[in-house]
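A single protein chain has been omitted; all remaining protein chains appear in their positions.
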Amino acid sequence: MPHPSWLITLLTDFGDRDSFVASMKGVVLTINPQATFVDLSHHVPPHSVEAAAYLLNSCYRDFPKGTVHVAVVDPGVGSARRALIAKSERYFFLAPDNGLLTYILAGNPEMEVREIENKDYRLPSAGHTFDGRDLFAPAAAWLTKQQSFESFGRLVTDCKTFTIAMPTWECKALLGEIVHVDRFGNLISNLTQQHLEEVRAVTKHQQLSIRIGKQAIAGLVASYSEGAEGQPYALINSDGKLEIFVKEASAEDLLKAGRGARIEVS
Amino acid sequence: MPHPSWLITLLTDFGDRDSFVASMKGVVLTINPQATFVDLSHHVPPHSVEAAAYLLNSCYRDFPKGTVHVAVVDPGVGSARRALIAKSERYFFLAPDNGLLTYILAGNPEMEVREIENKDYRLPSAGHTFDGRDLFAPAAAWLTKQQSFESFGRLVTDCKTFTIAMPTWECKALLGEIVHVDRFGNLISNLTQQHLEEVRAVTKHQQLSIRIGKQAIAGLVASYSEGAEGQPYALINSDGKLEIFVKEASAEDLLKAGRGARIEVS
Partner (left out) sequence: MPHPSWLITLLTDFGDRDSFVASMKGVVLTINPQATFVDLSHHVPPHSVEAAAYLLNSCYRDFPKGTVHVAVVDPGVGSARRALIAKSERYFFLAPDNGLLTYILAGNPEMEVREIENKDYRLPSAGHTFDGRDLFAPAAAWLTKQQSFESFGRLVTDCKTFTIAMPTWECKALLGEIVHVDRFGNLISNLTQQHLEEVRAVTKHQQLSIRIGKQAIAGLVASYSEGAEGQPYALINSDGKLEIFVKEASAEDLLKAGRGARIEVS
């Protein structure tokens, strides 16, 4: 069982030109002045629950045990959608019940999830547009003040999730998809080193052919510096994922491919 | 009387590609290593004192008592414009004397304001372009080190302010204006729930008609999720303000309306 630490991470689509994120932090610090924050990102595309789910999954394990991860991408704010608090072996998660925890739930099947119902952990508010400040921030703060996990609300066993794109076989080719485009224009797929080994085993070839749509990737290398300029290459990135890049340039721009694009390994 | 805490918030138009904000934090930490920071926003449009004043007012109350709010949008840096330090019942504020504290002064008429004159609280500097680092940061840091409020400089009773846009009546219609556009393209007005009640009392109709310029708003709802897609709706947001939105889209883009646009309720 983790013990909640004073460390809270924040992931939102609130951007940086308003004071939404600051308001959340102010509310937390009013309840627990010892809380500290790490911003995961506040530049999730507006309302993009799937992009937020990807980002949260890509980094939550890098944090110390007991970290409280708060994710608020919440187009349904103010509706009947539930607010969730969840507890894995090492972490806590707070998020709306809209699929944002999809990967976390898949990776932590033992996770206990509750609805945040306790009115004592909620700020009074004139309207229903800012649960980040009025519900999630105070709930996270009270959690770090050692309120019991059970006190937040009833157990939830039917969290909303979306379907995680899984690689599929077509003849001897493995089809995956681009699940994230990073700031450098690198295309990150849902294929791993393990998948490449499987393709090698099936095709009995060491040399793999990789395609994004109809475009062939020039080769599979070990680091960004090995690619020749102006051409797309693949590598296994530091998260173990197959990633397409162009040396010191943007694969997204060169290949005109983005999130959801199909990638084929044969 | 608040006691200054170690918590400093920062609001600037410095953006994120330079190291201006970092320099301010480094200066503070050199004087008081225990200081902590919350960034309100650094993406105020360059030189936009009114936008900064709005943002500061929208979130300063969310912070714990004793918080030191530092706001530096300062086109007059290096001129004879004064630097101010102010003390309300719960907070401290540091800002140039250019209208940035307009809403704070209006909301805290009892506030004591002084000029930051004490040279001991200033860094030596080759030029006069960066009072954020050379004047406001060290002054805030020394305040958190329990220097007396009086030691900063003389009392100021004639702070520069701009005129706050107030709703006006025209026949039985109440005219307000858009005072902020948030990251989602939501249009936030200077009208409140209270104003809507006044219109209902005057018109003796429960059903209100809301217009932005010549464009009619489809209806007044309780949350973002209630609007039909592609049409503008109004709601009372979590700050109690009348706000125009388009479900999972941008009202700013759809209505081609922004800050200063006229809103009419009848």
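Residue numbering begins at 1 within each chain, and the chains themselves are lettered A and B in the order written.
As a convention for this text, contacts are C-beta pairs under 8 Å (C-beta built on N, C-alpha and C of every residue); 3 or more make two chains touch, one makes a residue touch a chain.
Being a predicted model, the structure only gives us computed values, none of them experimental.
Student: From the listed residues A:V38, A:M111 or A:A218, report the one that touches the chain absent from this view.
Tutor: Going through A:V38, A:M111 or A:A218 one by one, A:V38 is the residue touching the chain not shown.
Student: Of B:H47, B:K65 or B:K172, which one is in contact with the hidden chain?
Tutor: B:H47
Student: Check each of B:G78, B:G107, B:G213 or B:G260 against the chain that is not shown and name the one that touches it.
Tutor: Reading the full complex, the residue touching the unseen chain is B:G78.
Student: Which of these, A:L55, A:A141, A:C159 or A:L187, touches the one chain of the complex that we don't see?
Tutor: A:L55
Student: Out of A:P64, A:G107, A:G230 or A:G258, which residue would touch the omitted chain in the full complex?
Tutor: Touches the omitted chain: A:P64.
Student: For chain A, which residues lie in contact with the unshown chain of the complex?
Tutor: Chain A touches the chain not shown through residues 5, 7, 9, 11, 16, 36, 38-44, 55-56, 58-59, 62-64, 67, 180, 182-184, 193, 222-226, 235-240, 243, 247-248.
Student: Which parts of chain B face the unshown chain closely enough to count as touching?
Tutor: Counting over the whole complex, chain B touches the hidden chain at residues 14-23, 25-27, 29-30, 33, 36-37, 46-47, 75-79, 81, 125-130, 133-134.
Simple rule for what comes next: only the chains that are shown with their structure count from here on.
Student: How many Å are there between the centre of chain A and the centre of chain B, using C-alpha atoms for each centre?
Tutor: Averaging C-alpha atoms per chain gives centres 32 Å apart.
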